[in-house]
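Here the complex is missing a single protein chain, while all its other protein chains stay put.
Letters A and B mark the chains in the order given here, with residues in each chain numbered from 1 onward.
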Amino acid sequence: MTAAPAFRMPDPLLQVRGLTHRYGPHIGCRDVSFDLYPGEVLGIVGESGSGKTTLLKCVSGQMEPTEGSVEYETRDAGLIDLFRMSEARRRLLMRTDWGIVYQNPRDGLRMRVSAGANVGERLMAIGDRHYGHIRSEAVDWLERVEMDIGRIDDMPHTFSGGMQQRLQIARNLVTKPRLVFMDEPTSGLDVSVQARLLDLVRGLVRTLGIACVIVTHDLGVVRLLSHRLMVMKGGNVVESGLTDQVLDDPQHPYTQLLVSSILPV
Amino acid sequence: MYVAVKGGEKAIANSQKLLAEERRGNPKVPELSLDQIREQMSLAVDRVMTEGSLYDPELAALAIKQARGDLQEAIFLLRAYRTTLPRFGDGEPIDTAEMNVRRRISATYKDLPGGQVLGPSFDYTHRLLDFALAAGDNRPAAEIAEAPVEGGMPRVTEILNYEGLIETEQPDHPNAPVVDLTRNSPRYPAERAARLQNLARGDEGFLLALGYSTQRGYGNNHPFAGEIRMGEVAVEFAPEELGFPIEIGEITVTECQMINQFKGSATQPPQFTQGYGLTFGHCERKAMSMALVDRALRAREFDEHIDAPAQDEEFVMAHSDNVEASGFVQHLKLPHYVDFQAELVTVRALRKAFEQRAEDSDTVSDAAE
């Protein structure tokens, strides 16, 4: 114990403790705790109604949980509970250090302004006042998500579903967030489009070292992207662990059922 | 040489003289008296009093006369007068259970204590033009009933409440001062008292359309006309020097209580809920529309999904007032030369840039050839 540690685990970016959310008498999710480390991708799987979206909304500050705490390692002031910080600070955090990719691009995009403006908005929100710079950042990010930069001035509704998701990702990553939440980012897309999008996300997350919480009902998505996995059922986490471990050797009967009911990726 | 247009003052004076002449119409036709308007155009007077927020049939009649029968203009006149009146204080809440009922109907019970009292109503008239009326000189008289209408009729909501089937309506803060929208700017989210006040002053046509929209699936709220009653109620006021309320007069009001299903929530059992409408005079259509919209606006309170215009408090409250709406729509008549000039300059500059680009690309393609 006296030897200098060869490797020090970084502090967790997000610490969730005893998180419970009720909708009236109904349980959304119950007593969930986990840590998320920088650069780590956590998958949350379960069928619809399992509580995974409720959990995501609570940990991403969109909904205050009934009980429990969500603490985030801020760049300047260390760990702070999301729901104890001022709304101003929480909103600033959400548009700088965080990203949220919604299942429906309409929830995450500003549909009435161009693709370029969608990507540039966050920069303008944090005070960038140089059109040329904003424009070149937008071009750069459209390229990084493999979109046609010739369409930078087109409206989001003119893009396909897969392209809208790419645009949403670019819009979030332009401020170089450390943590991104994704809610069923590939559902509703064709299989081939899904595969390309997942590939892109995997590449971006790796090169940028972004921590990620991904909610999905699709085990194929987590198999490809996530390092760790939480399986939810009826509002409870029934099993968690390393992704390969959980998927290859499921312990809980529900997880076994889930794994057996899908084709291997 | 060009001389700038002058003479706005003279033009305005002349316009007003013409207006007065038009109002009077043909001088050979006898002039309308306020008594005639008050007695024979009484529903117009009632609407002007309701949306003008001032119970004064005489002044409402004057406003209608002055406005040449344009009721929105009359409402505006009455409002502009009302705003200058000093405030002595708030009256006591009127008690509509103690109303001298002239009309009272319920769509939820066939018979109920106090009975159904049809009263004066267009409801069962055949809408046939009455040419005898055109001939004038008609003095109809209704027969006097054998027994007077019973006093102190219980309201339908009280009957339901006996079984605990309907929410009891209690103000959140019974002793808090009553919000006055004419003295304070609205704050959102608004409390129900503020919303009701806004609706009471709101345009009948606007509320009718919104109420109607809730029946057609835009924020469906399954209403029943629990009770509509019209009649006279006493107005009481407690002067500070006296310390107790005294009756200062009587006003005619129309009240509507809509009853709506409610499936219950985490904290409340399934029960009926209410939408409420109240107007001065006999403004039944308005009272019913108001009750529908009031209930729709309570969506947040009952955790109902909000997706229809009638449920959207900011939308409804910000656009219900016809004096505000009429003024702002009509202000488009005011000169906008300066802003239009600014737009002209911009459009010309944009066109110039556009033509320049077209020219440039022509030159390029020419060169390519």
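One rule holds for everything that comes next: a residue touches a chain if its C-beta (ideal position, glycine included) is under 8 Å from a C-beta of that chain, and two chains touch if they have at least 3 such contacts.
The rule is short, and it goes like this: contacts and distances are computed from a predicted model.
Trainee: UniProt names the one chain left off this complex as which of "3-oxoacid CoA-transferase subunit A", "cysteine desulfurase", "Alpha-D-ribose 1-methylphosphonate 5-phosphate C-P lyase" or "NADH-quinone oxidoreductase subunit H"?
Mentor: For the chain missing from the view, the UniProt record says "Alpha-D-ribose 1-methylphosphonate 5-phosphate C-P lyase".
Trainee: Among B:28, B:110, B:127 or B:187, which residue is in contact with the omitted chain in the full complex?
Mentor: Checking the options B:28, B:110, B:127 or B:187, the one contacting the hidden chain is B:187.
Trainee: Touching the absent chain: which residues on subunit B qualify?
Mentor: 1-2, 4-9, 11-12, 59, 62, 76, 79-86, 182-189, 314, 318, 323-324, 326-331, 334-339, 341-346, 349-350, 353
Trainee: Spell out, residue by residue, where the missing chain touches subunit A.
Mentor: 87-88, 91-92, 95, 110, 113-114, 116-117, 120-122, 124-126, 129-132, 134-135, 152-153
The working rule: only the chains that are shown with their structure count from here on.
Trainee: So the centre of each chain is just the mean of its C-alpha atoms; given that, what is the distance between subunit A and subunit B in Å?
Mentor: 49
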